[in-house]
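The block underneath contains the structure these notes are about, expressed in structure tokens.
Excerpt of the complex: some chains, original placement.
For clarity, chains are labelled A, B, C and D in written order, and residue numbers in each chain start from 1.
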Amino acid sequence: SISADTLSTVKKKGYLNCGVSTGLPGFSNPDDKGKWQGLDVDVCRAVAAAALGDEKKVKYIPLTAKERFTALQSGEIDILSRNTTWTLTRDVSLGLNFAGVNYYDGQGFMVSKSLGVKSAKELDGAAVCIQSGTTTELNLADYFRQHGMKYTPVVFDTSDQTVKGFEAGRCDVLTSDQSQLYALKIKLSKPNNAMVLPEIISKEPLGPVVKQGDDKWFNIVKWSLFAMINAEELSLASDNIDAKKKAKNPEVKRFVQSDGPIAKQLGLNQDWAYQVVKQVGNYGESFDRNVGKNSPLNIDRGVNSLWSKGGFMYAPPMR
Amino acid sequence: MIHNDNKLPDLPPPKNTTGIIGWAKENLFSSPLNSILTIIAGYLLYISLVPAIEWAFVKADWLGDSREACTSGGACWVFITARLNQFIYGFYPEELYWRVNIVFAMFSVLVAALVIERTPYKGWIASFALIVFPVIAFFLLYGGGFDLKIVETHKWGGLMLTLVLAVVGIVAALPFGILLALGRRSDMPVVKSFCVIFIEIWRGVPLITVLFMASVMLPLFIPEEVSFDKLLRALVGIVMFQSAYMAEVVRGGLQAIPKGQYEAAKALGLNYWKSMGLIILPQALKMMIPGIVNTFIALFKDTSLVLIIGLFDLLAIVQAGLSDPKWLGYSVEGYVFVAFVFWVFCFGMSQYSQALERKLDTGHKS
Amino acid sequence: MPENKHNLATGNVSFWNDPAKRSLVFQAILFLAVFAVGYIIYQNTQHNLESRGITTGFEFLDAEAGFGIIQSLIPYDETHSYGRTFVVGLLNTILVAALGIFFATILGFLIGVARLSHNWLIARIAAVYIEIFRNIPLLLQIFFWYFAVLRLLPGPRQSLELANVAFLNVRGVYLPSPVLGEGFSWVLAALVLALIVIFFIKRWARRRQSETGDQFPVFWASLGVLIGLPFIVFLLSGASLQWEIPELKGFNFRGGLTIIPELSALLIALTIYTAAFIAEIVRSGIESISKGQTEAARALGVSPGKTLQLVIIPQAMRVIIPPLTSQYLNLIKNSSLATAIGYPDLVSVFAGTTLNQTGQAIEVISMTMAVYLTLSLLVSLFMNWYNKRMALVER
Amino acid sequence: MVEMRNVNKWYGEFHVLKDINMKVNKGERIVICGPSGSGKSTTIRCINRLEEHQQGEIIVAGTPLTNDVKNIESIRREVGMVFQHFNLFPHLTVLENCCLAPIWVRKKPRKEAMAVAMHYLERVKIPDQANKYPGQLSGGQQQRVAIARSLCMNPEVMLFDEPTSALDPEMIKEVLDTMIELAEDGMTMLCVTHEMGFAKTVANRVIFMDGGQVVEENEPNEFFNNPQSERTQLFLSQILQH
């Protein structure tokens, strides 16, 4: 039978089910009003804005690392946007499709300054706190094996608990994707006593995921993300897009009002990209707001800068 | 020969056997070993209780809205008071708290009415509580009908969610439990073995695997078009699990009914369902109340496990609060608060069930 | 005559009014319904799995796991298979459950007896203990013992130490572990011999009692033999037993025997929680024995300790065992909360990491559930057998 | 009204009833007696199918007892039964006890059922206890309620299984008086009892059972003054001593 077309079910429901993390500052975290915020959350909002015209029409389903793929496979969520690493296995054998990358990450280590360690290579015999069921767990094993070092894995269920374990001194090192390390660091009661080691031991491209077999929906998610990146490149932001709409720049024009059959073939309204930027903002805005300079995390843009500024963020042209 | 016909007066007991001294002698220092135990225990209590009380009360801070209010060096209850609303209502929209409050109020009144012994029309109140109240509560909490704005279940949380899970779990498990118990006592081999297998399987596996299954695997079992709410799925798991336990409670109640009652009902011409509904169950249910309350307590405590599948019950929401950068380092206060709330509920209920048990006990002997 | 005695008085009854036939039909319907539901679920699952591109089957068990596990009773490293992680998790579950049952039983009996103490303070403390710990969710208690208490322990470099061979710090308890060298088999032989000797001591003590009336302290003597005999043989044979003493190397202690804090916290929480329930069971078991029994024993001059041992406990056991069994089952199931603090039990390792790395939800979860069912079944069978034996002795 | 033809019954391998034959006509009052374990209760319980017999025929009010549910239900409606231990429903008041079956089995309107119930409660002389619960009554009163409860169904036959043997001596009389009145009104009755005075007063026939068989059946006068079988003589000598 035809597996149900996600877009039409979403339209029928009137909202989007989006799987997010149970709480990772900067990526997905409920604030004290219970409103979800973060870089991953913004992807969901963008898709909702594109598909439904309203970024608020999202139902956030907090998932633990363990639950996330089953939840997507089972159809409980329409899109998984939960700092998930794109790997071959996941792409192939779990029946998933990665719709792009919204954060280029790499696994790193955080240690207590008092330990006096300057490099990950000095970590032989250390106890390492990790979150269970992640690629991190596998990378870590590989890294230590490769360098002929021993370690003691201390595995927790949620990143929250991982930090607590690290803080209590249960382990010498906390390993996770670097972005998370920064996020977790500010959760420490004395953030300045900890430091992130320079080594990055893996590639961790994080991005939104959808089920295989629904190309239309796959495209929508993919292009919602690309729209955010392209908007930044075009200097379109939520506060200036109305003004620039009237400008003559053909590329901008295509962006805000994609003429012709393209939008229809995508299954969306003509102004879908406009709505994304208007309601959610461009990628740069989202980055700064959630993890970058306007956030407590204060992560450097680094490799997540636009390609034009020396980073990896590169979206195919919208024509 | 002795003859002594004048009545001696009642004298008060000697001083050292009454009052505080007599009491202490009898209860604390009745033998050398006892005296040593008393002294050791007293010392241990002293060194553990005094700092605890000092921390929790004497040096504690209670009011304020940020961590700056905590200056006294003891417990920082400000963390709790500042977030109390969230702990009680979860992410429920603030302007709609009144709906939850009405449900809470109705619930308390009903429970009080059922617990107080002299309430008239208990049967009617009980049926109202079991049949009508859940419907009203659903419409108030979820909304939908009567122009009430819908509040999605993923916004439910905190104590309210804990109560919803526990109460729905127990109320919905009751009818299933009764059916299973009747099935287990049936003399039809297929029915009986089906019920036995069902009960034993659910009782043999941990609740977290059940919850996990309900939350991630259930969707694999049902047709793709059908999808239902995460909370509902957790509830399905809990109800299945709970009805197996309930069945055992009901079975105990049914066994306590003397055989003569079945026979008398039969002899009057009542058929199986009528004699169950009119004669046996009304009597058995009364005897089962302590057992039901005890399973309810167990379930109430177990609801805290839903945090493992990402629902924000009381414990989970306090934990989430603890990871708020603004309130780091107050985990002890958070955990103590949750422990206290659970303790108050469970202790109250267990006292009630023990009182009932004692009453049923004497009731049977007399 | 009895061979044809079945329902000759039935007569001709219309089909629907015959309860026997009705029940047959009803059962057939139920059977079909259950079967149909099962079939529909099976169909749906098949379809869903297929349409979502999930492969099924148990092949994944042979694949390399690639992740580390902190505690394993059998040799394990990253290169072992997922199947091995199952065994590792299972053994860890059994370890914590068995230890939990052991300690909870002892603590529960102590508290239960203390609850009935004549010393008011002791009885009150026991009552307060029971009322506090059984009314707070276990998960919360596990968090408390792990996160709140762990924090108080010193780091590896400031370890509390005992005679420079045993250490306690936030990473766990480090004990020396014996390394069995040459000639150690003699010691093992001595251990076996000790058991045989104990058997004969018991018999001899009984006979001596029969003849002279002297009581022999069998328990202490046995303990002495059990420890002493292998020890003497060990000294005499000069067997090379080395103790591997944990040493602070780099960040952590290495060598020796480590008890990780996850295990301790889980064990403490399970023990304390379950002991509160067991204490209540023991109390009500003892209280169910009428006061007359104690009075009769006291009137015969039997001391309080012996009264408990010879008269009260043997009778109370009959009342205690069935609810005790269900507490044991609860403890086993509750040990699955290990996953909350990362103790590598079955749920945490296999239904956690392995499930997540492989995505084989159905296989993994059903294997996990089957394990718990089997464990529960085994414990119930054992306890029922024990209870029957107790009951036989009585009547 | 009630007829048993060659009825046989086994409990497992144990042969409790052996070839029982008995005929009770409308308006007759039969007393069954015999030593303990002789099968009296079993016989009487077979009549309204609380026990199932395996051989022979039992015909009640013209209907043969079969496995047919409808059949059994209709027979139970015609046959009232009073037990040794009253078996009143403790969670219902006396009045509710009496109304229950008429309302749910005979589908009578509640008002009418209550009127009928009050009528019979008056007849057993305890109308004033109607709103009490069984637990608040004495044993004799409870047994009279049990009788009234059966009568409310307007049965054709009444079965009594040692109705007085769980009662204190003072209360036996009030129950027996009630039963005698009932007999005088012409109710068909089958009564297992050791009250020989009662048997002499009201019984048309006395049936003596032993070891699962009917040993002797006779008019009360003949039965007591001139017992035929040895076993009967032995039994009577024992029972009449006190």
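Observations on the model:
In the analysis below, contacts are C-beta pairs under 8 Å (C-beta built on N, C-alpha and C of every residue); 3 or more make two chains touch, one makes a residue touch a chain.
The structure presented is a predicted model; accordingly, all values stated were derived computationally and were not measured.
Only one copy of each distinct protein chain is drawn here, but the full complex in this file has the composition A x1, B x1, C x1, D x2.
As a convention for this text, only the chains that are shown with their structure count from here on.
Shared contact partners of subunit A and subunit C comprise B. The greatest centre-to-centre distance from subunit D, using averaged C-alpha positions, is reached by A. The most central chain, judged by C-alpha centres against the centre of all protein C-alpha atoms, is B.
A separation of 40 Å divides the Cα centre of subunit A from that of subunit B.
Computed centre separation for the pair subunit A/subunit D is 83 angstrom, with centres defined by C-alpha atoms. We define each chain's centre as the mean of its Cα atoms; on that basis subunit C and subunit D are separated by 57 Å. For subunit D, the set of residues that touch two or more other chains comprises 69.
In subunit B, the residues touching two or more other chains are 212, 216-217, 219-220, 224, 308, 331.
Within the complex formed with subunit B, the residues of subunit A that make contact are 3-4, 22-23, 25, 30, 32-34, 59-64, 67, 70-71, 73-76, 157, 160, 163-164, 186-189, 296. For subunit B in complex with subunit C, the touching residues are 27-28, 30, 34, 37-38, 41-42, 45, 188-191, 194, 200-201, 203-209, 212-213, 216-217, 219-224, 297, 301-302, 304-305, 307-308, 315, 331-332, 335, 338-339, 342-343, 346-347, 350. By the touch rule above, subunit C contacts subunit D in their complex via residues 1-2, 5-14, 17-20, 22.
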